[in-house]
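One protein chain omitted, others in place.
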Amino acid sequence: MLRIAKLPIAVFALAIMVFPWTAHRIPAIEHYPDIMVFAGIYCLITMGLSLLMGYAGQISIGHAAFFGIGAYISAILTTNYGMNPWACMVIGMAVTAVVAVLVGAPSLKLRGHYLAMATLAFGIIIFIIFNEEIEWTGGPDGMSGIPGLTLFGFEFNSVERYYYLVWGFVIAAFIFTVNVIQSGTGRALRAIHASEPAARAMGVDVSRFKILVFVYSAVLASLAGSLYAHYLNFVNPATFDLFFSIKLLIMIALGGMHNIWGAIVGTGLITFLSNEWLHYFEEFEVIVYGAILLFVTVLLPEGLAGVPGIVKGWFRR
Amino acid sequence: MSAGMEENVLELQGVVMTFGGLMALSNLNFNVRRGMIKAIIGPNGAGKTTLFNVITGSFPPTKGTVKFKGQPIQHLKAHKIADRGISRTFQTVELFGNMTVLENVMLGCYTRIRTSFMASGFVLPRSRRKEKRIKESALKILKFIGLIHKFKDSADSLPLGEQKLLEIGRALASEPELICLDEPAAGLNETETHVASSLIRAINAKGITVLLVEHDMKVVMNISDEILVLNYGQKIAEGPPQNIRNSPRVIEAYLGAGEV
Partner (left out) sequence: MEKITLASQLLQYLITGLTVGSVYAMVAVGFNIIYNVTEIINFAQGEFVMLGGLIMVFMNVAMGLPLILAFPATIILVTLVGILMDRLAIRPIRRPSVLTLIIATIAVSILIKGTASFIWGKDPFDLPAFSGRNPITFLGAVVQPQYFWVMGFLIVTAVALSVFFDRTIIGKAMSACADNPDAASLVGINVKQMILLSFALSAAIGAVAGITVTPISLMEYDRGAMLAVKGFGAAILGGLGSFPGAILGGLIMGSIESFGAGLISSGYKDAFALIVLLVILFFKPSGLLGSIEISRIKRF
């Protein structure tokens, strides 16, 4: 589980780079790069969440809020005040970090169900704010006319260009996260997950770590939100509801909570399910998600990442 | 003795611990001199693990002071106490089952060598060097405790005897001045007990003060310089092994347990 080798990352990065070129040549999947943009944006969120849940052992059912804060700060500052989108992205991440500390510090002292409920309540409160502060956010109708992203004159105004931008961020964040996991800091995180009393006895400031990982995951979600806003050029509160927070949970559970690759795979699958495969079965969408989550929880607790282990177990018998 | 080397590594004064209506520790006073091996014994429920928890910072005492090297530590959190130089093992082995044997000991080095989150993420050369030093220290310790051949194994896969050794090794990695061992021989057979006892003596020979809780009287009598007897949270006897062996109060406390 832990020896995350460099080779698969390189192969993966290559596959990502080549994908749009391939998709262009197959009419049936020509629109897939667009879906992949969303998958990439969601991966930024789920990578951080995976670190929080799978490695530090904490739960958050309110991460849609951080996604939304990043999106709305970028939207408001660029559309209404004409500020530079990149600067706004950083501002969004900074604001999110502060909010995460304010919410995280008291919440992470709680355990289990209390923590889940606290994050859930926080997520809903932010959602209500997005809906009610119409002067700032445009209310339930949302905000449109959000400018796109430009860098030194180069406009990210096509699906392909935005695809490379988003996945560039994803791969960078992935490598950063993997480095953390394989370092002494990652060891401390895994220690916290295995035994908090023993971690404390070995000098690990467990509370500080939990907040640190929480903030990291929130900041990534904020970045994802900003990228989302500049891609769609439109945001509305419905995107950042409780159900989205639960969807993030499903992505991680499906892929495998204790495996950073799991986050990527699970996110990809659910995104395609959501944007493509279930397109014609909208009434079933929620039922399918519930069924997937239940199935994984009861029968596949390690998610898809646990499948190789299960198969190995069959062969040993 | 060099300057700054206190006679008493650990001092407990008037320590009381109550949980709701239950008094687990009652007006406890004792010292642990530098370089000694001191054992705490007593019937089940006497308060031994509670005592350890108070000393190592799991929770503060209801009353009283705990001084380490002359400085009060009773209000400090567990991780800060670990930073100061006290290490511990647990009654039921608390290894990090999701890591290898080597990684468990490497985590033990955490108080001595740390990298920041950002430095870890960007893999700066300084953090690479630190990681190398941590690995080397951990391997040395594994050699010392005799588990070097299993460094790649998952900590969960070890038999109990080796798990206990590993936990001690992990506690050594932080270069403690005082190591608190909670029932190091519990659940071990004769050979494993012998290995554990030798290890404890070897640790002490390096100058580390040892405080241990133990039920196995052979071990206690064999390796301790001094024994403290607890019953119902109170000290009922304290002294070298032969005094304790002959103490009528101690025999009475254990009557029926047939352990002495």
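So that you can tell them apart, the chains are marked A and B in the order they are listed, and the count of residues begins at 1 in each.
We take it that contacts are C-beta pairs under 8 Å (C-beta built on N, C-alpha and C of every residue); 3 or more make two chains touch, one makes a residue touch a chain.
Since the structure is predicted, the reported quantities are computational estimates derived from the model, not experimental observations.
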item	value
Among shown chains, those touching the left-out chain	A
Among A:118, A:143, A:227 or A:305, the residue in touch with the chain that has been omitted	A:118
Hidden-chain contact residue, picked from the options A:17, A:171 or A:293	A:293
Contacts of subunit A with the absent chain, listed as residue ranges	53, 57, 59, 61, 106-107, 110-114, 116-118, 120-122, 124-125, 128-129, 131-132, 242-243, 246, 249, 253, 283-291, 293-294, 297-298, 301
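Everything below uses one rule, namely that only the chains that are shown with their structure count from here on.
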item	value
Intercentroid distance (Cα basis), subunit B paired with subunit A, Å	42
Subunit B partner contacts - residues on subunit A that touch it in the complex	2, 176-177, 179-180, 183-188, 190-191, 193-195, 197-206, 212, 216
Residue ranges of subunit B in contact with subunit A within the complex	56-58, 77-79, 82-83, 87-88, 90, 94-99, 103, 106-111, 113-117, 120-123, 127, 130-131, 134, 170-171, 174
